[in-house]
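The complex appears here minus one protein chain, its other protein chains still in place.
In order of appearance the chains are A, B and C, and numbering begins at 1 in each one.
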């Protein structure tokens, strides 16, 4: 808690997705529960992958397993806010990718929260890691800062 | 099951809200789980009420308690579909309202699912029913078919 | 709303499942949001089916698609309540089943809410209805009142 906590800003992300909030996102304290942010991370990144034909939920032979996630919360989001999710790729390994996502409230420039998740790509059946395909890696390169 | 099951169409609703789907809306069968539809009902109607200053989540002295809900499912919705929710009011009682909502997949004209919920308006503290305020009733009238 | 609203009681159900509530079940009004009840319905019935080896989530060639659901809410549930779900089967058709579920708060005898869902069993790939297998039908018979 002593360390610096500086929200990321929109210019630090490469692509953006607009996401609507839901009534049940608000918990008893009247703001978006900390759990929901992770649902928005998943939705933003996988939405981008699907739109760019890099993931087919039902048929892809490789799937991304989440091995680590984290989030910092700077200010409150709440239904009925509209959230813009900014996406960037921070690291591309042999079979893993670290995605970073910032969540921006309505027109705000500083993130209300930002976080990451690490995907390890595995064979859907054997769940063993597989190297990232060259086309997939090339697409992810465009999301690097 | 023997009765007719005819999806409602867009022209049967009065106002519309655009809602984004989420990765976790899909269950293991690869489609939106039947539970999520109700979350979209709540979101659509309360979003409209808030936008029209008929509900302030944190301060309204009256709140709507849900006493009955129902939904019929005609065809699958799935992330990353965009859903348009059509809203209408089917009945306005002394202290209750029956909202009906149709969920439309992307550009489709026939509902993928349609359903309802009945709100009884109560005092936030005592949870006793209260008569609908005239201004609230007038606003709901505009949603009647 | 004019009709009778009488909660079901524990003796009207055949089998029971104990379910824990979660922090996020409570919405801003401090009680379990109406959506969550349906998640408990799914969980109770599918949990029973899996335990009795009538459903294997990953491998069953037939899956139950939900075509209709409904719920009546009589009194509030809230985290950290423990919920007991009572299950019964109200109708067994050629390829469909109507499950009815009552949700009981802690030690209460009258349901806080009760509802139903109708499953149509379909082939996982073609999504065409299939007749219920005799062993499955026999197991469901034990849940009839």
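By our rule, a contact is a pair of C-beta atoms (placed from the backbone, for glycine too) under 8 Å apart; a residue touches a chain by one contact, two chains touch by 3 or more.
These numbers come from a predicted model, not from an experiment.
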item	value
Residue among A:13, A:38, A:99 or A:136 touching the omitted chain	A:38
Selected from A:15, A:57 or A:82 as touching the chain missing from the view	A:57
In chain C, positions touching the absent partner	18-24, 26, 30, 39-40, 42-43, 46-47, 50-51, 57-58, 78-80
Chain not shown, touching residues in chain A	1, 5, 28-29, 33-36, 38-39, 42, 57-58, 63, 65-73, 93, 96, 117-118, 120, 124
Where the missing chain touches chain B, by residue	23-24, 26-30, 33, 35
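Heads up, the rule we're going with is that only the chains that are shown with their structure count from here on.
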item	value
Overall pattern in which the protein chains touch one another (line/ring/star/complete/other)	complete
Numbering shared by both copies at the chain C-chain B contact, with half separating same from different	same
Euclidean distance of C-alpha centroids - chain A vs chain C, Å	33
Geometric centre distance via CA averages, chain B-chain A, whole Å	29
Centre distance in Å when chain B and chain C are each reduced to the mean of their C-alpha atoms	22
Contacts with 2+ other chains: residues of chain A	23-24, 26, 30
